[in-house]
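For this depiction, one protein chain was excluded, whereas all remaining protein chains were kept in their positions.
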Amino acid sequence: MARIAILGATGYTALELLRILAMHPHAKVVAATTRQDSRPLISAIHPSLTGLYDLRCENLTPEEVGKGCDIAFCCLPHTASMEAVPQLLDAGCRVVDLSADYRLSDPGVYEQWYEHVHTDPTRLTTAVYGLPEIYESRIPGATLVANPGCYTSTSILALAPLLATDLIEPSGIIIDAKSGISGAGRTPKMSNLFSECNESVTAYSIGKHRHTPEIEQVLSDVGRSTVQVAFNPHLMPMDRGIFCSIYPRLRKASSQNELLNVFRSFYAGKPFVRVVDHMPATRDVSHTNFCDITVRFNRDQLVVFAAIDNLIKGASGVAVQNMNLMLGLDQRTGMLPC
Amino acid sequence: MARIAILGATGYTALELLRILAMHPHAKVVAATTRQDSRPLISAIHPSLTGLYDLRCENLTPEEVGKGCDIAFCCLPHTASMEAVPQLLDAGCRVVDLSADYRLSDPGVYEQWYEHVHTDPTRLTTAVYGLPEIYESRIPGATLVANPGCYTSTSILALAPLLATDLIEPSGIIIDAKSGISGAGRTPKMSNLFSECNESVTAYSIGKHRHTPEIEQVLSDVGRSTVQVAFNPHLMPMDRGIFCSIYPRLRKASSQNELLNVFRSFYAGKPFVRVVDHMPATRDVSHTNFCDITVRFNRDQLVVFAAIDNLIKGASGVAVQNMNLMLGLDQRTGMLPC
Amino acid sequence: MARIAILGATGYTALELLRILAMHPHAKVVAATTRQDSRPLISAIHPSLTGLYDLRCENLTPEEVGKGCDIAFCCLPHTASMEAVPQLLDAGCRVVDLSADYRLSDPGVYEQWYEHVHTDPTRLTTAVYGLPEIYESRIPGATLVANPGCYTSTSILALAPLLATDLIEPSGIIIDAKSGISGAGRTPKMSNLFSECNESVTAYSIGKHRHTPEIEQVLSDVGRSTVQVAFNPHLMPMDRGIFCSIYPRLRKASSQNELLNVFRSFYAGKPFVRVVDHMPATRDVSHTNFCDITVRFNRDQLVVFAAIDNLIKGASGVAVQNMNLMLGLDQRTGMLPC
Partner (left out) sequence: MARIAILGATGYTALELLRILAMHPHAKVVAATTRQDSRPLISAIHPSLTGLYDLRCENLTPEEVGKGCDIAFCCLPHTASMEAVPQLLDAGCRVVDLSADYRLSDPGVYEQWYEHVHTDPTRLTTAVYGLPEIYESRIPGATLVANPGCYTSTSILALAPLLATDLIEPSGIIIDAKSGISGAGRTPKMSNLFSECNESVTAYSIGKHRHTPEIEQVLSDVGRSTVQVAFNPHLMPMDRGIFCSIYPRLRKASSQNELLNVFRSFYAGKPFVRVVDHMPATRDVSHTNFCDITVRFNRDQLVVFAAIDNLIKGASGVAVQNMNLMLGLDQRTGMLPC
């Protein structure tokens, strides 16, 4: 039984981790941290977990955490993560970091988009980008896995097969992404209030969203040339789910069936990607680790559609998938029959 | 006081018409029709209107309706409308038709997209397309106004200034449109059930949506060349609202401010279009006849964002705006202070 | 044209006031206040009002406000209101106070429920409780109107006819109240986040909700004996609306029709109360100043059902209704045809 710790246990990604791990046959959460000194029970922070955990959230140092666990999930905000991760690793555990701090391999790009100097730049080259459908072979041996962003995973999974096979132009790719509100986290802000979000659709951070360089880094790697996307995030009046409608330019004529076959080949043996004939919907992947993908032609314009649950495949589900690989388990363990 | 009739009074667009007209100072609803023979009170069909109308919905013929009113709003489904409209006109009233039947000037295009032979093709050339921001001068004298589709209005208003000034390429325009569920009407279908739509985002009718030729017809007229769009509709888990994110290709470099000024010039004196600096949201236009528009650059990619209430500016509000113009009134009457 | 000021213009009740007053034929908003010193345009705080107001929110003192207006709507939080109201009145304007500060006539009851000593207790006896369906005659001459709470209005309107006619026991009345989230205001709190509220129903403040003494005070006055209610508020995953299901004990057997007639008599000539045969729904009163009421028997148990829009009939609509009466206008002005 692997001993698991969760740093920053009060948010939505921690809640989903705790939910999945409660049913996991080979992992047991032994520690959860918070900055509060009152040592609240996990069920006091997440009432839905009542009866599933008899554990308190404690104000532990990363060193204390790292000594007592095999794998630590770091659910801290960016910049806080890069302070904790080195201490966790030094204490001897392995880390799945859900923040953005170790996702970008170039500290200059990090600084440009996050407006913060990276304080642990040398580790950026050894961290493994934790998208198993792309980097599965590197994850089992990793000590530090950078768990991908939610928009990022969806966009990459929807484009990787087309870029890997040179079927589309690497630039001018338009991504119209639609997300539920939980992606904005559990910290109260006016923009996340029910009465601001309900019955409303809007766009935000056009040209400035921090998942952009992450998408481009991985897709450039997959496509072996510089990929550039116009990433346009939107907020939907729902709790969870991301739906991406992606408009790439084909290099030569193709058909829906040909392209679906390209996707099916690329994702053969990948249990969490479902290449489907029907149109995906966020409802179909809600509370699952699946990414559903299809393609359509609108006259000559290719459109790729992909849907995930932003808290599961976009965060905590893929984190457990990474953990499974790090532990030498079937990646489906605890999430799908295997 | 103009005498108003509503044909097909049981749906959502009729409800919104009845709501707006209840407060209108120069129009009075004198007849409402339904195929039911039980003569239900309007308040039995639309409980929210209790106390506002003391009128029964009757199974009247178009001829009966047309003889007793000055203007008839036709809220019938397509193909039913082209049967009723000639009779209404013959009976002497003027018509605002909310169906698609008189929107397309070419009966061949109608047949191609609606899979139905047009039975009143000669009138297609005399019907006026009822988007006042584009065709304001033609509406006051019209006897038959074809009220635009909801996606259509949003898309046209977001693109017309750029095409009229030759700032963008007329082809390859990508429209990513997001709509609330009320656009699908009040007829029960599994796809419109709360438990299918809630917490779900999906796309539909890619390459096949019937608002496509309508958008292209009007924009080709505005742009004086053949405009071609890739129109991609999506369903959002909300009742009302359309949000369009539009990706055109600029013909030469420009800036956000320059383009906002182009929009402001184009819509000067148009009370229901608000060109705004901030990002629109469907919530901001909900229950209003406004269309909010802005532009952004995502690196080099221009994006136009536009939001309306699909039942008001997308249907019944613009219908009243048309009625106002037909009656020689200020177009804002009953909807904005004037 | 009456000159109107709004103190505390950033919240949801102020937004609804501004919406209604934009279309009001005899009132003009001349001032709006905020504690921010940046003098934001109203449209910067409430983007939905773009184009409707060309007014800035200013950090004005109550004295400055009171000198320049005929009627001030005070949308400040409780305790802040009792500081501002005396200064407003001294400066010569009349006041509709939307806070709780002047609703309870007994300063001891105020202190007990609000845990704050009332600093303006003498004015409690002269303030008029602004529920026009009960106290219509007192409002036209009032200088200070205490606008009722949202749960309060619904509960009082649903029970007053039965208590005024001694048909029910004055004690042991169970009120099961269901409210949308906007009732909690626009200040960010974790409990108001979309991802906490959506897909969730819960109860809160059982036995402690501050609308309890207000309900009991007015109903005791109406019923001429001490009324005691068990008020149980619940949160619903919707933006706006209150639905009360009320379980009183009948003093003698009666029927649905007899009781509906009692309600119809009581509310004869009251344009904003609709006694209906069908079951009310919050949707039917949304964005209106109506209160819909019906009664049912569940075997022997009488149940009264009442629905309002918490922001309109529960706050800003009734505030305008009060303003209309204070100005000698038809109370429907600006909200219903009259």
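Order of writing sets the chain letters: A, B and C. Residues in each chain are counted from 1.
Rule of thumb we're sticking to: a contact is a pair of C-beta atoms (placed from the backbone, for glycine too) under 8 Å apart; a residue touches a chain by one contact, two chains touch by 3 or more.
As the structure is a prediction and not an experimental result, all values here were calculated from the model.
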Exercise. Any idea which of A:T165, A:S220, A:S254 or A:T288 touches the chain not displayed?
Worked result: A:T288
Exercise. Of the residues listed, C:G108, C:G172 or C:P337, which one is in contact with the missing chain?
Worked result: C:G172
Problem set entry | Contact with the hidden chain (one of C:R39, C:K189, C:R224 or C:R296) | C:R296
For this session: Could you tell which one of C:H78, C:R283 or C:R332 touches the chain left off the display?
Result: C:R283
Problem set entry | Residue, one of B:R39, B:H116 or B:R186, that touches the chain absent here | B:R186
Exercise. Mind pulling the subunit C residues that touch the left-out chain?
Worked result: 172, 174, 176, 178, 180, 196, 198-204, 206-207, 228, 230-232, 234, 236-241, 243, 245, 247, 279-284, 286, 296-299, 301, 303, 305, 307
Exercise. On subunit A, what residues meet the omitted chain?
Worked result: 22-23, 47-48, 50-52, 198-199, 271, 274, 276, 278, 280-281, 283-288, 290, 292, 336-337
For this session: Could you please point out the subunit B residues that touch the chain left off the display?
Result: 12, 180-182, 186, 188-190, 192-199, 237-240
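What we mean here is this: only the chains that are shown with their structure count from here on.
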Exercise. Hey, which chain ends up farthest from subunit B, C-alpha centres compared?
Worked result: A
For this session: Give, as an integer number of Å, the spacing between the C-alpha centres of subunit C and subunit B.
Result: 36
For this session: Would you mind pulling out the distance in Å between where the CA atoms of subunit A average out and where those of subunit C do?
Result: 45
For this session: Could you grab the centroid distance between subunit A and subunit B? Build each centroid from C-alpha atoms only and quote it in angstrom.
Result: 40
Problem set entry | Where subunit C touches two or more other chains, by residue | 198-199
